[in-house]
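Now for chain A:
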Amino acid sequence: MTDAATLFGLCAAALVGIGVYALIVNPQPLRKIVAFNVVGNGVFVLFGAIAHRGAGAGWGGDPVPQALLITGLVVAFSATALAVTLLLRLFEEAGSATLAPDAPAPAKPDTSDG
Partner candidate 1 sequence: MTEALNVGLALVILALALWTVVARDTFAAVVGFVAYGLLLTLVWVQLRGIDVALTEAALGSGLTGALLIRAAARLRKTESAARAERPGVLTRIVALLAAGCVTAALAVAVLALPDPAPTLAPETADNLAATGVGNPITAVLLAFRAMDTMLEAIVVLFALVGVWSLAPDRAWGGRPGPLQRADPDGILAYLARALPPVGLVVGVYIFWIGADLPGGKFQGATILAAMWLLAVMAGLADAPPVSRTWLRLALVGGPVVFIAVGVAGAAYAGAFLAYPDGLAKPLIKVIEWALLPSLAVTLALILAGVPERTST
Partner candidate 2 sequence: MSLADLFTVVAVSAGAVFFLAGTVGLLRFPDALTRLHALTKADNLGLGLVVLGLLPRVDGVLGGLKLVAIWLLALLAGAAVSQLIARAARSPGPRG
């Protein structure tokens, strides 16, 4: 039977696949951000499984990849937060949150702030 590292490694592979599909198919930007996070989590779990395989010296995992994972999680959060803020500003400014080039933006009288 499979060990935890292989099991979660395969689970991570599936997560990346699910995320890639969602990233392409979902038109809404917020859904794309979520999908991007699913891809990212898949990569992180895969890396964590590799760290777990490298267990040694009395530790449950290789500390070097685990430390890099912490760095990765923090950077992923920063990127997600920036993307979400950008999206909310777009919505505030344009009245819609779409990536379509010729989206029928609702007419907004002159309340722009330059």
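Candidate entries met the following condition: all candidates are chains of the complex that A comes from, given by their letters.
What to note about this one:
The working rule: contacts are C-beta pairs under 8 Å (C-beta built on N, C-alpha and C of every residue); 3 or more make two chains touch, one makes a residue touch a chain; residues count from 1.
Source: prediction; values computed, not measured.
Going through 1 or 2, you find that the chain touching chain A in this complex is 1. On chain A, the positions that touch candidate 1 within their shared complex are 1-2, 4-22, 24-28, 30-31, 33-35, 37-38, 41, 45-46, 48-64, 66-71, 73-75, 77-82, 84-89, 91, 96-98, 100, 103, 113-114.
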